[in-house]
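With one protein chain removed, the remaining protein chains of the complex are shown where they sit.
All chains are identified by letter, namely A, B and C, in their written order; residue positions are counted from 1 within each chain.
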Amino acid sequence: MTAQTVTAAPSSPSASRPPGPWRRAGRRLARDRASMAALAVLLAVTAACLLAPFYARDVAHTDPFTSNVAGSVTIDGRSVDIMQPNDNPLHLGLSPIGPTWHASADLLGADSQGRDLAARLLYGGRTSLLISFCAAALCIVLAAMVGIVAGYVGGVVDAVLSRIMDIMWAVPVYLFAISLSIVTVSQGLKLGPVTIASDNLLIPICIIALVYVPYAARPVRGRVMTLRRAEFVTAARALGVPDYRIVLRDILPNVTGTLVVLAPLMMALAMMAESALSFLSIGVQAPGASWGTIIEDGEGLIYTRPMVAIAPGLAIVVVVLALNVLGDGMRDALDVRDSGRERA
Amino acid sequence: MRGRRFSRPLLFAGLLAALAAMPRHAARAQDSAPAGSARPVGDGQTLGSPHRGGTLRLTASSSGGTLDPQINYTSEYAQLFTVLYDGLLNFRKADDRTSDDVVPDLAEAVPQPEDGGRTWRFTLRQGVRFSTGQVVTVADVAASIRRLFRVGSPTAGSFYGAIVGADACLRDPAHCTLAGGLEVDPATRAVVFHLSQPDAEFPQKLAFPHASILPADMPDHDLGNVPAPTTGPYRFVSYDPDRGAVLERNPFFHVWSADAQPDGYVDYIHYDFGLPDEAAVTAVENGQYDWMFDMKPLDRLGELGARHTRQVHLRALYGIYYVPMNVNIPPFNNRLARQAVNRALDRRAMTILYGGAAVAGPLCTMVPPGIPGALDDCAYTTGADPDHPAPSWQGADLEGARRLVAASGTAGQKVTVVVQNTAVEMSMGVWLRNMLQAIGYDASVKPLSHAVQLGYIQNTSNHVQISLTDWFADYPSASNFLDDLFGCENFHPGTDNSINIAGYCNKDAQAAMDAAKQETDPARAAQLWAQAGRIIARDSPAAPVIRINYIDLVSSRMGNYFYTDLYHLIFSQVWVR
Amino acid sequence: MALTVLRRLGQTLFVLVGISVLVFLVFFATPGADPTARIAGRNASPETMARVRVEYGFDRPLPVQYARMMEKLFVTRDLTSYVNRGQKVVPEILEAAPVTLSLVSGAAAIWVVLSVAMGVTAAALRGGWVDRGLMMLGLVGISIPVFWLGQVVNLVTQSRYHDSWLFSWVPGLGYVPLTEDPLGWFRALVLPWLTLAVLFVGIYSRVLRADLVAVQSEDFMRTARAKGLSPARVLLVHGLRTSMITFVSLFGLDFAQLVGGGALLTEVVFGLQGVGRLTYQALSNLDLPLIMATVMYSAVFVVIANAVVDMLYLILDPRVRDGR
């Protein structure tokens, strides 16, 4: 945590662009042990999730998307039913097999449809990571556009955009996302000639990106407004440099720091939002899996097989925590003050 | 959490029935009491019983909508209304199969049909009073039947549309008179119905809660949260849809027929709303409530079976899950394709997905066993076909199904299964998708909100090919499964209310069903239903999946568990002391 | 002043009309949303359907329907649900509001107290292991999905360890009205409070610590120390009091969002029939009257809460009072 001493030292004038700020930031980040650990965790989780097909096919020998309620697995040479009738006088209820701790046979147990939890966890991670990454990226691109336009053009455009942002800001984020999801989840999305099916991952990606735009756009707009008043921009405008070039050459590079710092935080937010939507069964649609849908599956088994809900939840906590730590480290390394705050 | 936590709006009344396979628990106390004697309150047949008195505490996660017994179509309130309101006829309150039978309630007897089933003549009992003290008169009866149309009861057309003059009432409810269809005579207390066509099931329909008799001065609109005066052993003290209902003894009640409306044991009934199912299970286990309405969460079943065995009651229902296939669009406009699905369906897996053999069983015919006219064999299983049915379902025949798909020439087509997004139905839907994939289709599953799905799959403009849904009988008759679900008159293209989801219409089957509906001889009617059932099974417009059981959980202090096929636990017949 | 109030009222009205029209149009554009068949009941005859259509006014043009719905919602207040026939939606919301308010207020009290304690401690011991530990704890809190935490809490307190002395006091899920049984109210809500507060404790303690550290380098903090005040007094009376201005504005925003329905995940997991859950239920049932009512409630509440925050601002920051 070098941050404290850095902030306590006389602040360096940040208006001028010192040579190689990115490299310096990178070096500072590399020195931060917490950030490096977080990065390592993220890479490890991503790698594991990318290997999901390999695990399912060659280790667990199952298809995690096919229900296997009538199947059985072999543990230590014994064949065990995946769905086990409860041992009670009324024969009420069935429970899926619990954790076996055998990688070849339902390592973490099975879910209510008899599917291998460990394999689903890896596949679910792919979806969750993909959605949160894409949503964060899309959100930041949108936010950059909105923030730059509002901040640079100002006037009526800024007023209108800010008002819209205010309204979006006033609606609870999750309620907003849920409303959009419920409308789109039943019939997909029709955008002119293009129809996006309801089980397409683009839908949760777009929704999550959209609802978080105000959170990311606000700091960008603030930064652009300060930059617009900065000398080099005023000078460029006085010299008659066209606006798009000013934006591309002077504004954009200067807000990149803000955007880059936002990236891991937005990804963390997106992952939380995705899991919440999927938990309410309006995010990723069956038979697809994400960590949120697995938690949702597990809710029905929470009393008998809590592992089904706990494992994906832990995965979310670990990844989101790593993203937050990384975001913190990047903020310190790049010395960006006013970036969006974490919220849910 | 899907629909399971929020009890879904039970618009589709589960008036449910049971196979009385279970042994009876206790002798019925009221058998020993003299029936039909007109005595003041407190003089009911339970008087003197050591079990009389106390407060029965019930819980449900939410209220069941309007309190108007002529409009409400939920099993939650039908169960409550059965100890509050009476019709001319009623289903017998008996803890065995005889609870399927129609018995006289406010009428003195179940009439013999006259005029080939077109005329039904009743005599109103004397001396029955509403909870306001008013005597029940034939004018109240006439007004109540007319009110069915005036308030637009959901069954006004489907159940009572055969009454002469009903057409005019349906067209112009405000001026409904039923002239020519309903005649009453205050002097003889006669109530006479004239039907435009014979209806063998008219008594069942009059026993249905929508035909409850209310005072003639009830307004011509939905009563909403205002309770109507009752005739049964209890009446409302208060009602709040967000909190619950409190019932007390009806001081004007006396026992006129212990079969139709016996006296109650408990003095008070408190019905609380708002407790979610998981919490309700815990509360009943701990004795804070005596009974819960909602479905018992699947992952609590093991705990219930192991630790509360004596508090759990399992009864079969006349309720099924089935897979309707749209016979008008590809690929299921091809009979071979539909038969293939029927053949490939692994009903054992579906049973497991629903919660195991204790709560469901494989179902091979559209009419569940136990109902007159149900087929007792299975055409779609390994080693069988419609011409050589097996005695029961043996197992799924994937190979045969693949051959049928190949023969139909529909292999490789895109198929979308539309299911509700509740946990159980989603898992079944995913399973169906995998099955369709396995027999040669390019399948996907489309989950819809539970509020929307049933309307969505009915509407032909949504082009739903195949879906999954459930169905419960209003009263135990094959008509509830065959005519309702496959009758030509129940196919309304382009609307959300077209319960013939498959869009199936077969001349021969329809003829058999029409004949059966008018046949007043039960044995002959059953034959006709079986005949229609066989035609439908061969055409396979839908694949039956499972039949389901009712799981009841009661507190350890509750005695005399008393279950009827249609209304389940009878609140007036249990003990809490 | 009057002008400000008028302007705010105007804005509120604009937002309300905008949102309600949007909700209305989206609803009628959603396939399967037509409530007629659901109101009429299963297998209703076409005549019954037609009757319901007339009774509920679905045969009228959309603007008329919209106006009628608004009138029923705000003027006669007898708008009824499309799903539970006869269920009036306004009382339903009035019933749900105290639940949400209880949940959010309690959680807010917890998160304010805890986050102030954590933030101040961390700032006072900045750079040390306590600081790092507390901030990492906060980050963990931020990273836990609230619905999952709720599930785990339920698993532990309702099932696994319910019979142990530690959790035997935990009542079943659900809400107990404060007026009926204050102790029961407290017991029913204390776990939901803590669960909901975890995230915000994380956010607020981190924000507060950052603010306090930033304020530490302000000239007036140096002045305060130069006056010979104790470090605690400097930190609390001068530092914390100044940082409270940002803290309160964040708090107002979050509180409003939560009371406006943002706490739905907690409500869902703990079976609390609050506004958020009601909204979610209305949405998933596609029950337009209830959606409309809850959305309006939420919007109104957020606007009111924003106004309250502005007023608090005036009290907290003399500079704002003078319009600077």
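We take it that a residue touches a chain if its C-beta (ideal position, glycine included) is under 8 Å from a C-beta of that chain, and two chains touch if they have at least 3 such contacts.
We take it that contacts and distances are computed from a predicted model.
Q: The hidden chain: which UniProt name fits, "ABC transporter ATP-binding protein", "Nitrogenase molybdenum-iron protein alpha chain", "Phosphoribosylformylglycinamidine synthase subunit PurQ" or "NADH-quinone oxidoreductase subunit J"?
A: The UniProt record for the chain left out of view names it "ABC transporter ATP-binding protein".
Q: With the full complex in mind, choose from C:19, C:139, C:153 or C:224 the residue touching the hidden chain.
A: C:224
Q: Decide which residue listed in C:242, C:266, C:281 or C:298 touches the omitted chain of the complex.
A: Of the listed residues, the one touching the omitted chain is C:242.
Q: Residues of subunit C in contact with the chain that isn't shown?
A: Subunit C touches the chain not shown through residues 126-127, 218-220, 222-231, 233, 237-238, 241-242, 245, 316-319, 322, 324.
We adopt the following convention: only the chains that are shown with their structure count from here on.
Q: Roughly how far is subunit B from subunit C, centre to centre by C-alpha average, rounded to an integer in Å?
A: That gives a centre separation of 40 Å.
Q: For subunit A versus subunit C, what separation do you get between their C-alpha means, in angstrom?
A: 23
Q: Can you list the subunit C residues in contact with two or more other chains?
A: Those would be 31-32, 268, 284, 286.
Q: Which residues of subunit A are in contact with two or more other chains?
A: 182, 186, 279-280, 299, 302-303
Q: Using the touch definition from the top, list the residues of subunit B that touch subunit C in their complex.
A: These residues of subunit B touch subunit C: 1, 3, 5-6, 9, 11-13, 62-68, 71-73, 152-158, 161, 170-171, 173, 222-225, 241-242, 274-276, 278-280, 282-283, 286, 288, 448-456, 458-459, 462, 484, 490, 492, 495-497, 499.
Q: Please give the residue numbers of subunit C that touch subunit B in the complex, ascending.
A: Against subunit B, the touching part of subunit C is residues 31-34, 36-38, 40-49, 51-52, 55, 80, 83-88, 91-92, 95, 158, 172-175, 268-269, 271, 273, 281, 284-287.
Q: If we count contacts the way the header does, which residues on subunit C are in touch with subunit A in the complex?
A: Answer in residue numbers: 15, 18-19, 26, 30-32, 126-127, 132, 139-140, 142-149, 151-152, 154-155, 159-160, 199, 202-203, 206-207, 213-214, 217, 250, 253-254, 256-258, 260-262, 264-265, 268, 276, 279-280, 283-284, 286, 298-299, 302-303, 306.
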